[in-house]
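Of the protein chains in this complex, all but one are displayed in their positions.
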Amino acid sequence: MFEQIQFNSVTEFFQMGKYTFHVWSVYGLFSIFILVNLFLPRVQRRQFIREQRNKALRDAQLAKNTAGQQERESAKGESS
Amino acid sequence: MWQWFFRLGSPKWFYEMSGKWLPWLLVLMTVLMSVGIFWALLFVPQDYQQGDTIRIMYVHVPVASISLACFPLMAVAGVITLVWKMKLADMVAKCAAPIGAWFTAVALATGAIWGQPIWGTWWAWDARLTSMLIQFFLLIGVIALRSAIESPDAAAKACALLAIVGAINVPIIKYSVEWWNTLHQPASDFSMDENSAFGPEIWVPLVIMIFAVYLFFVISLILSTRNEILQRERRSQWVMDIVANEKV
Partner (left out) sequence: MKPHRRKKLTIIAFIATGLGIAIGLSLYALSNAIDLFFTPSQIAAGEVNNGQRIRIGGMVKEGSVEKSQDSLHVEFIATDYSHDLRVRYDGILPDLFREGQGVVAEGMVANGVFEASRVLAKHDENYMSVEVKAALDAAERERSLPVMATEGGPSGT
């Protein structure tokens, strides 16, 4: 059952009888399908983490700016 | 009794557990997939009629049969969403739709490539092929519905209903080859006898590929559900910790 390779040579293997295009395009499509579905989530995850970090940075900046503005405003109020 | 059920529904719990399972699942899938593909390409004997195109079966059949799991899964998740309002169920349902659409599209494409030399046509409007095409459009419909409705709660409910309705198509696909006359052949009978049609030398690698592709489905679903969890729980402390600590 699992003992005999069905092809006599590498060329014969790549030829797949007269169905070279059919067999290999199916296996090619299948490989692309698997690779894309395994790697796309990873890319999306990285993108998410980058976005969240940038957002956290922006938020921190914004908080600092508003805090600075409030300080200046309160200082102005005292001087006048 | 319901405790485990609701714990399972906690996104944080699912995220942590799936993180532990993922490496093992990936290893198991890689092993099964490599053995299956090598076996199918090198050791499976040429069919007495269709020669080497029999090797297409080892991709087409697993992908097609697992694509049928998508709607029942989404329907069960839909019922849980509608009745118990469990957040995780809706996330799984949302992530299953595009993956199911991929599986259905690949099943249709590989079937067309196989049918072209064997049947003499890459497409026929028979019950099996048409009901499979309907499943593809239903899945596109679920994805479109989700993005068309702005309120996440309303979108979850609408998609849950569509998934429950769409699941009716699954038995139609499965039994189409028996209920009507079609160009597509009926399912093969697995036989233990070495010297018979569809004996072990043909089906053992097929079973390996079915397990491998099933694992692949589960892994892709887990991966994209984890992303969905992070997205929806981004304001909770544990996600913020992940964002702060992960190397990108």
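Brief remarks follow.
For clarity, chains are labelled A and B in written order, and residue numbers in each chain start from 1.
The criterion applied here is as follows: contacts are C-beta pairs under 8 Å (C-beta built on N, C-alpha and C of every residue); 3 or more make two chains touch, one makes a residue touch a chain.
Treat the numbers as computed from the prediction; the structure is a model and nothing was measured.
The absent chain, not drawn in this view, touches the displayed chains B throughout the complex. Of the candidate positions B:F137, B:W180 or B:W238, contact with the unshown chain belongs to B:W180. The hidden chain makes contact, of the residues B:M29, B:A77, B:C159 or B:I202, with B:I202. The chain that is not drawn here is touched, among residues B:T30, B:S188 or B:S236, by B:S188.
Listed here are the chain B residues that touch the chain not shown: 45-50, 54, 57, 79, 82-84, 117-121, 124-127, 161, 164-165, 167-168, 172, 179-183, 185-189, 194-199, 201-202.
Criterion: only the chains that are shown with their structure count from here on.
For the pair chain A and chain B, the distance between mean C-alpha positions equals 21 Å.
The touching residues of chain A, counted against chain B in their complex, run 1-7, 13, 16-19, 22-23, 25-27, 29-30, 33-34, 37-38, 41-42, 44-46, 48-50, 52-53, 56. Those residues of chain B that touch chain A in the shared complex are 33, 37, 39, 41-46, 51-53, 55-56, 59-60, 63, 99, 102, 106, 109-110, 113-114, 116-117, 194, 200-201, 204, 216, 219-220, 223-224, 226-227, 230-231, 234, 240, 242-244, 246, 248.
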